Structures are given as structure tokens and as C-alpha cells.
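Apart from one protein chain that is not included, each protein chain of the complex appears where it belongs.
Then we have chain A:
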Amino acid sequence: MITLGEKPGVPHRRHHADIQPVLEATTSKMVAYWRQAGLSYIRFSAICANAVRAALKPQFKTEAIKAAEASVKVLKPKTA
């Protein structure tokens, strides 16, 4: 179980997921609608994974949901 920002006194470094991507006007690459709305691929992936788990047959569903929430725990520390 990974917890972020738990140790008091240790400064919480901004990691890449926090930073909003800057849209440059130099290329005409198509931007995904979720990226445009401010979602990261990690968030996109989490929503898709939840959708898959929610569509499992009952006998597989509880196990999958339990396994998924055990791997990473995200805690957002209160910024004073």
C-alpha cells in the first residue's frame, strides 16, 4: 500500500500527474476530449478499469474490486 504525503515535515513534491499540460499552438495534433477537459491518462485509465470491473459477472466482481483497491491508496494531504 503506497500512501502519499503521509510523513509530517517532509515537503510534498509536486509529481507529474499534478501539472496541467500546456497546450502549444505549434502543432495541429488532435487532443483527446478528456485531455482537453483536464483529465490525465491515469484518471482515464482508472475510470475505464472501474467500468470493466462493474460489468463483471457477480462471481468475479467482488474479487476484482477487492484486488483493485488493495494496490494503491491515494491520500491528498491538506495544504495548510
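The definition used in the following text is that a residue touches a chain if its C-beta (ideal position, glycine included) is under 8 Å from a C-beta of that chain, and two chains touch if they have at least 3 such contacts; residues count from 1.
Criterion: contacts and distances are computed from a predicted model.
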item: Chain not present in the shown complex, as UniProt names it (candidates "DNA repair protein RAD51 homolog 3", "Cullins domain-containing protein", "ATP synthase F(1) complex subunit delta, mitochondrial" or "formyltetrahydrofolate dehydrogenase"); value: "ATP synthase F(1) complex subunit delta, mitochondrial"
item: Residues in chain A touching the chain absent from view; value: 32-34, 36-39, 41, 43-58, 60, 64, 67-68, 71
